[in-house]
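With one protein chain held back, the other chains of the complex are shown just where they sit.
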Amino acid sequence: MRLRLTPREDSFYDMFAASANNLVTAARLLVELISDGADREAIAEKLRACEHAGDEATHAIMHRLNETFITPFDREDIYRLASQIDDVMDDMEEAADLVVLYKIDQLPKGVVQQVEVLERAAELTAEAMPRLRSMKELNEYWIEINRLENQGDQIYRRLLAHLFNGSYDTLTVMKLKEVIDRLEGATDAFEHVANTVETIAVKES
Amino acid sequence: MRLRLTPREDSFYDMFAASANNLVTAARLLVELISDGADREAIAEKLRACEHAGDEATHAIMHRLNETFITPFDREDIYRLASQIDDVMDDMEEAADLVVLYKIDQLPKGVVQQVEVLERAAELTAEAMPRLRSMKELNEYWIEINRLENQGDQIYRRLLAHLFNGSYDTLTVMKLKEVIDRLEGATDAFEHVANTVETIAVKES
Partner (left out) sequence: MRLRLTPREDSFYDMFAASANNLVTAARLLVELISDGADREAIAEKLRACEHAGDEATHAIMHRLNETFITPFDREDIYRLASQIDDVMDDMEEAADLVVLYKIDQLPKGVVQQVEVLERAAELTAEAMPRLRSMKELNEYWIEINRLENQGDQIYRRLLAHLFNGSYDTLTVMKLKEVIDRLEGATDAFEHVANTVETIAVKES
């Protein structure tokens, strides 16, 4: 029998994995929300529940942090990573809420592409979290998230040019821009998560 | 007679308390500014003076940091906390300046609610700063600021929906949105201050 000298620390990996899986659920709800014929109010409600679950997961991580003497990596990075995962969720939930609140009928095609980028980023993040344990293959994740963020950026710029081409009325432009900005914010927030993971890996290197 | 081995460090608590009290003054000026019949230019001028006082307080903290060998908590966190208190002030001052600059006649009711949230957040922050000394009861502060930030977020979203309902002309929508965005920015900035306080508490735990 081997003694476990740092008995509790492993739970952080599982907690971050659970938080990231929650982002996958949220991103898939966003895909649903923007599909034709979707019951948008019901899906936005599910996303709100997802966000509450995320808040509780974040608080659980903070609580565990206060109880744990030896952490697997810097306390500050655990704190930051939890906060940044929370930021992704907040932007996704707000985008969904605004679509419903503004009663937006039709979303431009670029929004579908934005949401696909988010779904892929969420999946990559969820796959990367368990790799924090070994600190291996995190570089690939970081490179891929950066690539996705660049792609999201191109989609975003083309969407802005599309919005401003004169085919929408002004209020619709403004409403759509709020939604599109939140989705772009979520893509950026995924990059912040990846940057923190990279910082952790750099410190451990 | 007892020797004081760390003679200067205590001053940081007082300096942060003074900076946070300055935010309370600024928030109350914002409440005044949006009241009926207010002399907006005069109040915006007072807010500018408040912001200058804040800048000087921030520089005094940085200067003290350079002179102090032993600090009560991480140098980097002192630096970050001072910067983030500064960010709150910048957003509040800019919101006031834009109201005057755009000659906005009537502000929607939601703006009053936004400013009330800011006033409460400023008061809570000012009350929390002296508690950094004992690191006690900071969790309540953090929870309450997070609750206020959520409330501010709801007010903000409803304000956007109100702005975009077609009852304002386009330029008015744009001007009001700039003001409302700055106030929402100040609410977020209060949360960043609270997050840094939480980080400090987590490190000390």
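Letters A and B mark the chains as written, and numbering starts fresh at 1 in each.
Quick note on the criterion: a contact is a pair of C-beta atoms (placed from the backbone, for glycine too) under 8 Å apart; a residue touches a chain by one contact, two chains touch by 3 or more.
Only a predicted model underlies this, so the values are computations on that prediction, with no experimental measurement involved.
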Exercise. Who touches the missing chain here, B:Asp14, B:Glu41, B:Glu56 or B:Glu76?
Worked result: B:Glu76
Problem set entry | Touch criterion as defined above, residue of A:Glu32, A:Glu119, A:Glu144 or A:Glu198 at the omitted chain | A:Glu198
Exercise. Mind pulling the chain B residues that touch the left-out chain?
Worked result: 62, 65-66, 75-76, 79, 83, 94, 97-98, 101-102, 170-171, 174-175, 178
For this session: Just the residue numbers, please: which parts of chain A touch the chain that's not shown?
Result: 153, 157-158, 160-161, 164, 166, 170, 173, 177, 195, 198-199, 202-203, 205
